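For this view, one protein chain was removed and the others were kept in their places.
Should a chain be cited, it is by its letter among A and B, assigned in written order, with residues numbered from 1 in that chain.
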Amino acid sequence: MVIPIEWYLVLSAFLFAIGAAGVLMRRNLFIVLFSIELMMNAVNINLVGFSRLHENLIGQNFVLFTMTVAAAEAAIGLAIVTALYRNRRTLMVDMFDVMKG
Amino acid sequence: MNYVLPLIPALPLVAFFITLFLGKWWLKDSAHWIPILAMAGSFVLSVAAFLAIRGEEHAMVVELWRWIPVGDFQVPIAFQLDQLSSVMLLVVTGVGTLIFIYSKGYMHGDPGYYRFFAYLSLFAFSMLMLVLGANYLLLYLGWEAVGLCSYYLIGFYYHKPSAASAGKKAFLTNRVGDFGFGLGVMLIFVTFGSLDYLHVFEAVEHGGTSEGILLAIGLLLFMGAMGKSAQFPLHVWLPDAMEGPTPVSALIHAATMVTAGVYMVARSSVIFASAPTAMLVVGAVGAFTAIFAASIGLVQNDIKRVMAYSTVSQLGYMFMALGIGAWIPAIFHLVTHAFFKALLFLGSGSVIHSLGGEQDMRKMGGLARKIPFTYWTLIAGAFALAGVFPFAGFWSKDEILGMNFKGGGYIIWAVGLIAAFITAFYTFRLIFMTFWGESRMDPEVEKHVHESPWSMVVPLMVLGVLSVGAGALLGIPPEGGLFAKFLEPVFEPANQILGVHHEAFAAIDVILMIVSLAVALSGVALAYVFYVRRPDDLPQKAGAISQPLYKAVLNKWYIDEIYDATIIRLTIDGSRWLWRVVDAGVIDGAVNGVARLWDIAGRIVSPFQTGRVQNYAVVMFVGLFVIVTAVIVF
Partner (left out) sequence: MAEKLLFIVFAAFAVAGALGVITRSNVVHGLILLVFTFINVAGIFLLTQAHFLAVIQILVYAGAILVLFAFVVMFLNLREFQQEEQFHRGQKWAVVVLAPVMLAEIVFVVTAVTWSSVGDGFTPEAIAAQGGNVMVLGEQLFTKMLLPFEIASLILLVGMVGAILLAAKEDGESVCLREWDDDDCVSASLVEREV
């Protein structure tokens, strides 16, 4: 293996941390969704890297399913965004504070 | 019989539900039809049951289903038909039907008309369950249910504070007795492992049960009977129960429910026969109550209260009889008493109805001409109660006294005789004060005096005929009449234990009959002298001569006051202490303390719940960080 597995993992860790930071600190719902996509991509990199390491294709197959789920998630997420915007006329996440009992 | 027997209590139950649910909106003023028809149907079925059980040696038991099957504790819903329950069935349904019909006239126009009939039907159902049940738990069920109905019906005019509190008094006093009864039932189960009559009695007959336990069972059961049948010292509720409508007083507090205690002791005759001390207690309490209540009845001025004390006194007679093992005379007296006391109550109700609600005998008088039907039927009832030959009460009362005398219980016999004398006196005091002499009515009331409607008079006449003839028909010769022959099989085991032999009718019986007749007649005569010849001065003089005694009797021997000063005072003070100190201080303090603790905890924690998802996510990541750190470090 030409490129050491650690490189993949470290890159994935960077992207994941950046994505997590984006989810946690951005107020704009779109950027939050982007950040989630970033985190998923970090996972994909891991899967592909391990697929290469273990010399099989299971990881790559898995990435296909991850993408499927990401696509569905994006569609639903965007639908929610539109619904929210229609009802509240804002997309600032901290304005939605009804998630309490 | 399998189908007939369950139907007897079922009919009034159905009537109860129909009347209760449809009464207010639909049946309204015709609410009486369904209960009356149901009751008449039960009566017909009871007659069928009577014909079926006549001459049978053994009881019939119809088991419907297992009610409570818990391990060894098996309680079926089962009905037992034997001669005793058959007699009770006939009394309850027969007198019940007449009183239902009477109620149609008496309660006419009452705003709670349908409610009244619903309660009456429920009562009939409960009473029939009580009588028919084949085990002690069903008896207990019926026992409590009739108590409940009694409470409802005493407090029927619930807007009247005195009626409401009389209902409560009845309920609470009964509770004292029922507590003992409940314990007795439990002791029976613990001892015999069953509650079925047949099983228990067989075990007792078989012997081997220690007399101490039987004595305890007997006394506990009798405690229940004391409450339900208003025996001293638990008699206080019955006179107050007269706050209820008169048909209720007649049905529940004279003819049927209060005799449940007598029925229960007679039913348990085997147990009592095996515990002579318990029987002694029963007889002593009965005799004391008989004379004690009669003495109070002497001076009461409320027509219904005279009847109430008379009922207590007559129930005392029945227990007196049970106490010497005279089971059949006791039941015989129960039956005749049901007839003539129901008659007297209904007659008094008729008088009250005629006078537009007046109950004070001092404001009556001279009514004989104005309400002749009521008068003549009441006369029949009064003779029966006083025990004058050949009316019904004579035969049963004479049997009781006769058996006491022949059994050697001379003291009890004498007490009974004195009570009989007093009974005759106050009964005719009532008759003379109400119907004879000058009218002492308010002129306003007098104008409206009218004979009661037919629905009230007809039951009076039927009961009148029964009061005149039933005793002679069933009770000749004493101790060997139709009634005694019919009931013989039920009490055979108890009599065997006691070793009672049936004795032939002899000269001694005739002498005793003449003595008791003479006593009764002299009571009537004395009443005549007091209240017809010299009503203006003699009663006052007699009262003045025995001033302290008179006052004590007038105040019902201060029993209510004694209860107020001791038990009730103590309960109230104790409750107040529990309320102020234990409840408000300890329990509320603890509860409030716990609540405050959580309140404070909540105040600390609740700011963390902001409702913003990202805050939660941060906390999640912090948690993740902590876990990963922990994994790395350890």
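Criterion: a contact is a pair of C-beta atoms (placed from the backbone, for glycine too) under 8 Å apart; a residue touches a chain by one contact, two chains touch by 3 or more.
A quick note: this is a predicted structure, and the numbers were derived from the prediction, not measured.
K.L.:
Please identify, in ascending order, the residues of chain B that touch the omitted chain?
P.N.:
Contacting residues on chain B, toward the hidden partner: 614-615, 618, 621-622, 624-625, 628-629, 632.
K.L.:
In the complete complex, the non-displayed chain touches which residues of chain A?
P.N.:
1-3, 5-11, 13-22, 24-28, 30-31, 33-35, 37-38, 41, 44-45, 48-49, 51-57, 60-61, 63-65, 67-76, 78-83, 85-92, 94, 98
Simple rule for what comes next: only the chains that are shown with their structure count from here on.
K.L.:
If you average the Cα atoms of chain A and of chain B to get two centres, how far apart are those centres in Å?
P.N.:
83
K.L.:
Would you mind writing out the residues of chain B in touch with chain A in their complex?
P.N.:
Chain B residues touching chain A: 609-614, 616-618, 621.
K.L.:
Touching residues of chain A toward chain B in the complex: what are they?
P.N.:
20, 23-25, 32, 93-94, 96-101
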